[in-house]
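The complex appears here minus one protein chain, its other protein chains still in place.
And then subunit A:
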Amino acid sequence: MDMDSMQLFNIVLTGVLRGGLYALMAVGLSLVFGVMNIPNFAHGEFYMLGAYFSYFTYTYFHFGPISSILLAAVGTFILGAIAEKTLFYPLRKRSKKNWIMNTFLLTLGISIVLQNGAKMLWGNTYRGITQYWPGKVSIASFNISNDRIAGFCIAMVTIAIFWLFLNKTTMGRAIRAVSQDETGASIVGVNLNVIHTLTFALSCLLAGLAGAILLSISPAYPFMGVQPLYKSWFVLILVGMGNIGASIYGGLLVGLLETFAYMKFGSGWQDVVSLAIIIMILIFKPRGLFAKKGVKSVSE
């Protein structure tokens, strides 16, 4: 391979690996917005909790990598369910107007409490591990650590399972039904309270899983959730809110874009490029690149 195609290959490889995890985060964020109309600004904190979960299970309790990651997923699922039942459910009963603004403020509050709670409990230090799976793989003279490859594979398998769940199971169909017409869903017998709790918990699970997978690359730290949160919002703005399928492509696209900007213009420029694109999208295509026009606008 010549220099140019080598560089291109490197960009695609790094970008896709990075994008797979953005997709994992963005799918959860998109799900909660689509089904519950909650712009979740605490999504990054569940990513942070996932990282801490797997850090403690891996280093203190000496679980294997897979069980640590799975336990982090289960843990964040339970925390998400508790948060929905104790915070969003009571708010839903009382708030009829300004739901989006109210939940935005609530999630912002949750985010601050969780960040500082983590700081109080575990201190301001980075807690990481060197590697889940020691070793690397060589692909066309590039060395990629096993962890990155495994992380990408886990992310893709999770997204695939999740997609099957949403499209092929009764529960998954009910979640999509609630996102399209809440009254219609309760008319056919769907218990909205159950679906709301399940949706929020699943979204937290996806974020927690991402945090756990990336532990060897970005160590657990109280404020580590801020960056991934912004990245997931970027994906959502890019592809359109509440469009779960498109957030998968969106995640990969953002991963590629950032890697390209990083390698072409140098470190620090990836955010400039991302934010410039967000501004352009908001001005020229505020519903996102893949807003579902044909289907949604004809709806009653």
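Definition applied: a residue touches a chain if its C-beta (ideal position, glycine included) is under 8 Å from a C-beta of that chain, and two chains touch if they have at least 3 such contacts; residues count from 1.
We adopt the following convention: contacts and distances are computed from a predicted model.
**Q** Quick one: find the hidden chain's UniProt protein name among "Multicomponent K+:H+ antiporter subunit E", "Acyl-CoA dehydrogenase", "Amino acid/amide ABC transporter ATP-binding protein 2, HAAT family" or "Outer membrane protein beta-barrel domain-containing protein".
**A** Of "Multicomponent K+:H+ antiporter subunit E", "Acyl-CoA dehydrogenase", "Amino acid/amide ABC transporter ATP-binding protein 2, HAAT family" or "Outer membrane protein beta-barrel domain-containing protein", the absent chain's UniProt record names it "Amino acid/amide ABC transporter ATP-binding protein 2, HAAT family".
**Q** For a quick check of understanding: of A:Gln7, A:Gln131 or A:Ser186, which residue touches the chain that isn't displayed?
**A** A:Ser186
**Q** Counting contacts across the full complex, list the positions on subunit A that touch the omitted chain.
**A** 170, 173-174, 176-177, 180-181, 183-192, 292, 294-296, 298-300
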